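Right after this comes subunit A.
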Amino acid sequence: MSTKPKVAFYWCAACGGCEEAVVDLAEGILDVAAAVDIVLWPVAMDFKRQDVEAMADGSIAATFLNGAIRSDEQEEMAHLLRRKSQLMIAFGACAQLGGIPGLANMWDRNSLMERIYGGGEGGEPRTTHQDNGRSVHLPLLYDTVKTLAQVVEVDYTVPGCPPTPALLNDAVAALVAGKLPPKGAVLAPDRALCDECPRKESKPEKLSIAEFKRPHQILIDHEQCLLAQGLMCLGAATRASCGARCIHGNMPCTGCFGPTSRVRDFGAKAMSALTSLMEAKEDKAILEALKSVPDPIGTFYRYSLPASLLARKRMEETPNAG
Partner candidate 1 sequence: MSEAGGPVRIGVYVCHCGTNIAAVVGCGEVADYARSLAQVAVSREYKYLCSEPGQELIRQDIRDHGLNRIVVASCSPHLHEHTFRAAVEKSGLNPFFMHMVNIREHNSWVHEDRAKATAKANDMVRAAVRRVALQQSLSRGRVEINPGVLVVGGGIAGIHAAMTLANAGKKVHLVERQPSIGGHMAMFDKTFPTLDCAACILTPKMSSVKAHPNITLWSNAEVTGVAGYVGNFDVKVTRWPRYIDEDLCTGCLQCVEACVYKEARFPDGFNMGLSKRKPIYLPFPQAVPQVPVIDPETCIQFKTGKCKKTCVAACADRQAIDFQQKEKIEQIRVGAIVIATGFQPFDASRVPYYGYGVYPNVYTSLEVERLVNASGPTGGDVVLRDGRRPKSVGVIHCVGSRDVDSNRWCSRVCCMYSLKLAHLLKEHTDAEIFNFYIDMRTPGKGFEEFYQKLLNEGVHFIRGRVAEVTDWALDPTEEDKLVLRVEDTLLGTVRRIPVDMVVLSVGLEPHADAGEVRRLFNISCASEGFFLERHPKLAPVNTFTDGIFLAGCCQGPKDIPDTVAQAGAAAAEALALIDAGAVETEPNTAHVIEESCSGCRTCVPMCPYNAIVFDAAAGRARIEQVLCKGCGTCVAACPSAAIGQHLFEDAEIFEEIEGVLANV
Partner candidate 2 sequence: MSTAQKPARRDGYVYFPGCALSANGIAYDESLRTLYRLLGLGLRELEDWNCCGATAYMSIDEGSAFLLSARNLSIAHRMGAEEVLAPCSACYLVLRKTQDYVAHHPSVRRKVTESLERAGLGPLNTVRVRHPLEVLYNDVGVARIQSLTTRKWRGGRIACYYGCQVVRPYDEVDKPYNPMRMDELMQAVGAPTTDYSLKTKCCGGSLTGTTAEVGLRLNYILLKEAARKGAQAIVTICPLCQFNLDVYQKEIARQSGERFDMPVLFFTQVLGWALGGEPRELGLHRSLAGQSLIQRWFAAKEEVEAYV
């Protein structure tokens, strides 16, 4: 029996990008494989749920779980893996903050089902199906997308959409070396992206923004601070360590690395900072300038709606049981 630490990778409500991040280790994956035993990785290897259930509780050293939780199956797996693991690591923006799937919290289950399946033949998916005398259970979709931490206790978080291979490498290295920070930490520096932004120097000291621009509306300078160009760059509110990939690509930061540790609500803080810098003073002028932010939730909460203070759009009335 190997003495290498056992590691699991699992995905819930996610796009698969986080899995790519693992693959993006490229030949580095061999080092990981050399350092740890991968005991579960459904995207790459064939495992069944029963295999996990058969493992002893706490036998997995660490589970890297990516994706948000929005179905009963995902929640069950999160609980199961939590039980089997010493460490539960939220991997990527969806697990940490809800991520892009979290924007579904602007609706509820019924309205989503109606939107997607409404009017179609056969109606919406049912959770049980009878066929040939056998019953099949399909996962139940929740009204509300949750972060991993809202479902199970999370020990560490690796941020990003997706996290960089470097962050994963560092996390595994720390795990193997037993040099982990205090529980609850995000395994990345606790400063905002401006800190490592290649355009930091070009940011004016006293910025005043007349209105926000979207990338397609202007010719973007390659050197100057994107916010100073009027672009809605959320770098000042977003945790560093992505290597400013988007900025290098001449695109503004959209906030996928989430907030720094003192911030309770990423979107509110980002909004507060950027609107504070606006030029307009009078009510009318402010409202006019704010028209350049047509979708505040989609802008400021693109990755973090389920983790935000309000978490979801208010549900009008008690929805039907699914």
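In picking the candidates, the idea was that all candidates are chains of the complex that A comes from, given by their letters.
Just so we're on the same page, contacts are C-beta pairs under 8 Å (C-beta built on N, C-alpha and C of every residue); 3 or more make two chains touch, one makes a residue touch a chain; residues count from 1.
Being a predicted model, the structure only gives us computed values, none of them experimental.
Every option in 1 or 2 comes from this complex, but the candidate touching subunit A is 1. Looking at the complex, you find that subunit A touches candidate 1 at residues 190-195, 200, 203-208, 235-237, 240, 259-264, 269-270, 272-274, 276-277.
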